[in-house]
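The chains shown are only part of the set, and none of them has been moved.
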Amino acid sequence: MAKDSTSGRMKAVIKASPGPGLELATVDVPILGPGEILIRVAAASICGTDLHIYRWDPWSAEHIRPPLIIGHEVCGEVVEVGRDVTTVKEGDFVSVESHIICGKCVYCRTGRGHICPNTKIIGIDRNGAFAEYLAIPAENAWINPPDMPVEVAVLQENFGNAVHTAFAVDLRAKKVLITGCGPVGLMTILVAKAIGARAVYATDVVPYRLHLALKMGADLVVNADSQDVVEVIREATEGEGVDVLLEMSGAPKAIVQGFTLLKAGGEAALLGLSSGPIPFDMNEFVIFKGIHIYGIIGRRIWETWYQMRGLIRSGLDPSQVITHRFPLEEFEKAFETMASGQSGKIVLYPRGRTE
Amino acid sequence: MAKDSTSGRMKAVIKASPGPGLELATVDVPILGPGEILIRVAAASICGTDLHIYRWDPWSAEHIRPPLIIGHEVCGEVVEVGRDVTTVKEGDFVSVESHIICGKCVYCRTGRGHICPNTKIIGIDRNGAFAEYLAIPAENAWINPPDMPVEVAVLQENFGNAVHTAFAVDLRAKKVLITGCGPVGLMTILVAKAIGARAVYATDVVPYRLHLALKMGADLVVNADSQDVVEVIREATEGEGVDVLLEMSGAPKAIVQGFTLLKAGGEAALLGLSSGPIPFDMNEFVIFKGIHIYGIIGRRIWETWYQMRGLIRSGLDPSQVITHRFPLEEFEKAFETMASGQSGKIVLYPRGRTE
């Protein structure tokens, strides 16, 4: 075994029991099944879902069964492979598709595994990535070029949400509104600019994030708390509105603003999750304008990954959205920073930052 | 002039003044503009919108400026053409596209005139078809083969809604739910069966209409008042649900049932108008399942008309949905019948039924 630990023990951030908070623990390095691989985690980034679990919101209480190592955005080196593994080998530098799909249902058999109803998620349904080592099915590994920067590799799972959303519609030469400038929204700005959007308008309620949005290339940012989004963007578009809405916030207000601004014949791709049903005017927002709406979940497996590879090789650098880095041990500080809203993407390093 | 009236006067059903009701009046035969044509009305059918105007609901009070001849589903013979008309000639047997589009906006210039924001509608924004004669812009005439049955020709405007909706999605070999069995819903059943749907499930609250739905070829009909729609259709689909939702009712309950039954990866085309915003669960209904939604308005001009022509020539007969016929003078009885819900499509004949 190429593992650098003879002890068979490792550090991990776990939800030890139901309720708010997380803790640093020492646990066993995972034992591999025949089709699994062991990854020495180089870096792991924090997702909004991790924050929900940290806070133990109702969704977490329903879905999480402690004790559990959380975290699902990750890259690292393969240090051991199970008996039956043929597609990955020791030494490969991999990123991880966090959705473990069944491979047998109608969706998996027709190239639509991203909507497989039997999906299990790493860090939610089984132990995750905020640890020194991570075991996953070999099928969930995406082999990177050895020289890919760790901070690009770690982001791919999350970057894939941005690419999946932006590629679901036609952005070429179009005016695009992105509502919500969390890390996925920010990366979507990068993608939209890279694939030929005419103009990108971005909204959020946090000035820190709007500032990042400008840095990513947004042509105009609007603070939904202090400005009249509809008014400002209507003016910026000479009264026309936008051709495309990419909804990344889940905020009912943003959804209404987005559909209000959407031109007849427009397209909307929705990724952001709301906290429940919202009042929605199908007549005005969808039917009279002949709008098309696309629900977006996860990444197309593996189409989105190939698209990411192409974008990254063409020069797009998603790691621009990273604003903070912490050793794994300082996870509390990391979560607090994230909760403050004063951040882009935050990366945890279980064994120090190596580049 | 080939008109058979030397008097220059004609019968018409008009909204004489704001408020409920309609009346039969004698009015001037329309004078043609240089680009217009005069149609001797062979038949005109009643749309749900006409019933709204009859009842003078809030929408009507806002949009209708009496006095107005209403009615917009119509066919007849061209008896006079304006000075500049080159595309239609006296004697042509025409149906009418009721949407007068501007031809100059970005939508009209890119083959999407059905969402032209400058649309004027015959029988709503200008005098309509419940009369002996009707004047329309020549561009709005669709020339039929001379031997097309009047009861097919008169239905095309409305049939176009069904075709536009059904053709917006892929129904081939799919399980399809049609919510709402008014005339458009009924014609959509015909279309879905003709273009290869695996099974068509139809819902409504009126037994009379459900009976018609079966006659049109629905594989299963469900009474949304007395049966548990979700339960019944889940069972009929072995727990799977449906691949496609075609929403024709606008009823919030039907919309929820439809999206509940829609399988992951499914498509929904929405034509039915609700009375206002509805509570809608974007997470469960759209995002988690990766659903695509298409808002449908009017007919694609003229793509839908060519598609109708093809369907009709392949043997589909939309006139099967006609259940009642009245002379124009008996319009009151026609509207009462329609209001009762105990009808499919109702046709008015201003000069007697000629076939």
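Letters are used for the chains, namely A and B, taken in the order the chains are written, and counting of residues starts over at 1 for each.
Just so we're on the same page, a contact is a pair of C-beta atoms (placed from the backbone, for glycine too) under 8 Å apart; a residue touches a chain by one contact, two chains touch by 3 or more.
Given the structure is predicted, the values throughout are model-derived calculations rather than measurements.
Colleague: Given 2 placed copies of the single sequence, how many copies form the entire complex?
Modeller: Every protein chain is the same sequence, and there are 4 of them overall.
The rule we apply is simple: only the chains that are shown with their structure count from here on.
Colleague: For the Cα fit of chain A against chain B, please give the angle of the superposing rotation, nearest 5 degrees.
Modeller: The rotation relating chain A to chain B comes to 180 degrees.
Colleague: If you average the Cα atoms of chain A and of chain B to get two centres, how far apart are those centres in Å?
Modeller: Using C-alpha averages as centres, the distance is 44 Å.
Colleague: Under the definition above, what is the set of chain B residues touching chain A in their complex?
Modeller: On the chain B side, the touching residues are 107, 112, 114-115, 117, 255, 264-265, 270-271, 273-274, 276-283, 286-297.
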